[in-house]
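Read the structure below first, then the notes.
Removed: one protein chain of the complex. Kept in place: all other protein chains.
Lettered A and B in written order, each chain numbered from 1.
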Amino acid sequence: MINNFEYFKPSQVKDVASLLKAYADNIKVLAGGTDLLVAMQEGDLAPDYIVDIKGLTDIDRIKYDKENQILRLGAATSLNDIAASKVVQKHWPLLAEAAQTVGSYQLRNRATIGGNLCNSSPAADTLAPLVALEAEVEMVGLEGSRIMKVKDFLVGPGQNRLSTGEIVTELRLPKPSGAVKGRYIKHSRRKAVDLATVGVAVIAEEGDLGYRFKVALGAVAPTPIRAYQAEKILNESELNEDIIDKAVQAAGEAIFPITDLRASKDYRLKMVKVQLRRAIEKVIDSWE
Amino acid sequence: MKEKIKVTVNGELRSEEVTPNQTLLNFLREDLDLTGAKNGCNEGECGACTVFLEGKVVNACLVLAIEADGKEVETIEGLASGTELHELQQAFIDYAALQCGYCTPGMIMSAKALLNRNPNPTREEVKEAIAGNLCRCTGYEKIIEAIIAVAEKNS
Partner (left out) sequence: MGKVIGKSVNRKDGVEKVTGAARYVDDMKFPNLLHAKVLRSPYAHARILEVDTSRAEALPGVKAVITGRCFPNITGLYIGDRTVLAQEKVRYVGDPVAAVAAETPEVAEQAVELIEVEYEELPGLFNPCEAMQEDAPLIHENINQYNHADFIDPVPDSNISNHFKLRKGDVEAAFAEADYIFEDEYQTPMVQHVPIETHSTIARYNLDGKLKIWASAQSPDALRELLGVIFNKPLNQIQVETVPIGGGFGGKAGLTPETPIAICLSSLVRERPVKLTYSRQEEFHCATVRPGIYANYKTGVKEDGDIVAQEIEYIWDAGAYNDYAVNVTKTGGYSCSGPYEIPNVKADSYCVYTNHPVSGAYRGFGMCEVHWGIEQHLDSIAEELGLSPLEIRLKNALQDGSLTVTSEVMQDVAYSECLEVTAEQIELEKEEESTSPTKLRGKGIAGAYKGPSTPPNASSSALIQILADGSINLIITATEMGQGTYTSLAQIAAETLGVAIDDINVSTPNTDYTPHDWQTVGSRTVFSTGNAVVRAAEDAREQLFDYAAEDLGVEAADLDIEEGIIFDTTEPANEDKRVPISKYALGLQYADGSGRGGQVIGRGIYMPEGITNLDEYGQGKTVNHWTFGCHGAEVEVDTETGQVEVLKMTTTFDLGKVINPQLAEGQLEGGLVQGYGTAILEELIIEEGEVLNNSFVDYKIPTAMDIPEIKSNMLETALEEGPYGARGIGEPAMIPAAPAIANAVYDAIGVRIKELPITPEKILQALAEKESKG
């Protein structure tokens, strides 16, 4: 049962920031509500104030900034809008693919990219792709705004770098320089509407020296992580089965999975390797 | 502590008072007595509460009533026009796509949303579109058939 609260829906970011500053731990930001309202129903959260950010200008807009070659995703953009966006599908297919694996269709009409980020679950399906895509997050507070890499923004399960009085207003994704192939594999118990047991995001960007890989892994550490060593192995050698093997092994060494209801630590470790190999192979297949 | 909202429900503009912690589902069921949308889990997992908000299907259990202020809501009760069933409703009957009926209103709303955005879905697309609507009785097969039949009839 949701405890009662006072509801605000300002149209100015500074008003949101003021409220957040004023009520600190006693206020929560409402975007899609798909995590917040569940937590409130279960009594895990009982804030006295809620600030709905959907009244902010452009907060749910997908915009490609040609000048800076950046994709700007308003924090309250729904995951369905991202998955259906032509521009996202074209240059950031990995993100479109991952967005579509979250929950159900009706849930994705509400769930937002900013919410997925701020909820900061290590298993969140969009986060490993955002890390792999080197996305940045814009945070705005009363003192102004700041930009941070998503990878640095995420600190641990449910924890991030957002300060009191700040909200995330936008995600920014740099446009890949060349052709890009990507693959997100969500390993879960059920085929639909499930949490990721393991999430594997792989992209390969075409550059002067051939394809460059970026790899990020979800649900296997306190935050989604970049598998730098695996990337290095993939990027510094001629690709063959042995190299992919080595990269997969390296990824396995970079993670710290846990045992929970959804899977054992050991199973997660195995699945990261299996699914990373499959994702790499699929990416390679798609450019060949 | 009540707040005034204006919301168009099944085409009718309503001025109502809600408390901020009231979900859209609770508002529809308790205040407007539109009990077609069901409370199956209260956490966005079962889809029994699926309704349209501004033309898009949502889990009404995960929407605050106050968020619907100034918006349009469509529930299963608004689907039939007069005594004429909507073609999806008729197809669900004709194909025996329901048993206990508890998931049916939400299921039909998801089906309608699918056909709105994709009038000619493949079987796989139908399955994806209703994956967020749990049915424990039918095994889904007849639901899928009913939805495809409506799509085929219209194409």
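Here is the rule we use: a residue touches a chain if its C-beta (ideal position, glycine included) is under 8 Å from a C-beta of that chain, and two chains touch if they have at least 3 such contacts.
What you are looking at is a predicted structure, and each value in this text was computed from that prediction instead of being measured.
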item: Among B:E3, B:E72 or B:E128, residue touching the chain not depicted; value: B:E128
item: Absent-chain contact - pick from B:V18, B:V73 or B:I143; value: B:I143
item: Hidden partner chain, touching residue among A:C118, A:V180 or A:L195; value: A:L195
item: Chain B residues touching the omitted chain (full complex); value: 29, 33-43, 45-46, 48, 75-77, 79-80, 85, 89-90, 92-96, 98-105, 108, 126-128, 130-144
item: Touching residues (missing chain, whole complex) on chain A; value: 1, 187, 189-195, 261-264, 267, 270-271, 274-275
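Everything that follows uses one rule, which is that only the chains that are shown with their structure count from here on.
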item: Chain centre separation (chain A, chain B; CA means) in Å; value: 29
item: Chain A contact footprint on chain B (complex, rising order); value: 1, 3, 19-21, 23, 42-45, 47, 50, 53, 56-59, 61-64, 66-67, 110, 113-114, 128-129, 131-133
item: Chain B-facing residues of chain A, complex; value: 2-7, 30, 32-34, 37-38, 40-42, 50, 52, 54, 80, 103-107, 109-110, 191-193
